[in-house]
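With one protein chain removed, the remaining protein chains of the complex are shown where they sit.
Up next is subunit A:
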């Protein structure tokens, strides 16, 4: 404001600086005797002006600077960056799945059984080339009844029963492998090899072969895993098959929403007995999946629905456009959970068998009535006589069984083996998957915070990171068990939450250059008079000091 400016007088259009002592404009070229020199400034005026300037600068320095520092420093919570990177590089945790296999040999002597177990373990260790997936054999105490001991820690129970020849059957309802053997194949306590042991080992290996390939595929596809940790036995074809399967299955979520829809091309059928059908055909599988996923279900009936393709016989190319996304009310997601769509389409269309693919090789076309859309769901084409007003539960049996089996492959369960084995394998695969994903999210977060030094890291992110790491550690210790899955699940969701923290995203695209645009328009004009005033004052002060020194020198000289 003008209060700070000294008043200066002007004569004949030439400025004569009166107060700040800078006699720059008086030129000797045009000396005018009439020009008056202003009277010298009074010391009290000089002092007052210094005080005014000081009062402004005191506010700037004592209040302005600390406030600027306090309000614009970016809060960066301390992240354990090295640890996070270790997790991402797979150095912090070596995913090991110790699978306990219980062996029940009720008819064998303790000594013989121990010997057999030892030999089989040897044979297994010889066969195994992938250290992450480890089968440990244990002799379980002989139990009297025929039912296998309910040993939850064991992934599989082998029941050795004497018989005529060496055969093996996988129990359909329990994780039990029945192996019969001729009595003469029992190894003697001294022998170092036995055909029975080799047989059991090879059976075990083939049972877990798929799981092993999937896990080794997961480990190798997460690029950060150290190479020595990867499985060597993964052929390119197997890898390709697995990647196909992985892309087909849905991303892991604790809850899936199942939408069962009945679309009819005409007015009929207008009702279906879906609840009874679900209870009968779908519920059992959903129940066994319960430890891994929750499911919510809704159903709908739509009449006069036109599919995207009107052909009588659908070729493979038509399938991708069959779903009429514009008109069919298939909402992408209800609530937070991803939706799996199961559509029963009543019409007279069929699917043409692809000529080049031999039967059964392509699992996308298990029957020619239905097809699976990766990460989306299944469509079942149900041919019906025209005047069926109501679909009974029995008529829905085939569609629902198809849906159920597709649901398993959509959740990423392995293809072979008995149902209980497939489910326990699914849990292990999922926990490995979640563990790797959470670790790589941690790594991304660490790299992000290193790459952008101006990004703010709120304390909630640090909290999320420490929670993630605690659960990752627990998951790593309990891999293969039910706890492992739960911990991996928490770790993954915490890691995602920390990574997608809202207040961080806003600052992502705010480079330092923008700060000039923020500060300059307002603070620039304010700073100019402040700085100029201070500079002039300092100059005047130095000049006065010099003059005083000169005067003192003159006096001394006199």
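By our rule, contacts are C-beta pairs under 8 Å (C-beta built on N, C-alpha and C of every residue); 3 or more make two chains touch, one makes a residue touch a chain; residues count from 1.
Quick note on the criterion: contacts and distances are computed from a predicted model.
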Listed names "RNA polymerase II transcription factor B subunit 2", "GPI transamidase subunit PIG-U", "N-alpha-acetyltransferase 50" or "V-type proton ATPase subunit a", matching UniProt entry of the absent chain: "GPI transamidase subunit PIG-U"
Which of A:290, A:450, A:526 or A:549 contacts the chain that the document leaves out: A:526
Candidates A:48, A:136 or A:542 - the one touching the absent chain: A:48
Touch criterion as defined above, residue of A:67, A:96 or A:394 at the omitted chain: A:67
Interface with the unshown chain - residue positions in subunit A: 1-5, 7-10, 15, 39, 48, 51-52, 55-56, 58-60, 63-64, 67-68, 71-72, 456, 506-507, 510, 518, 522-523, 526
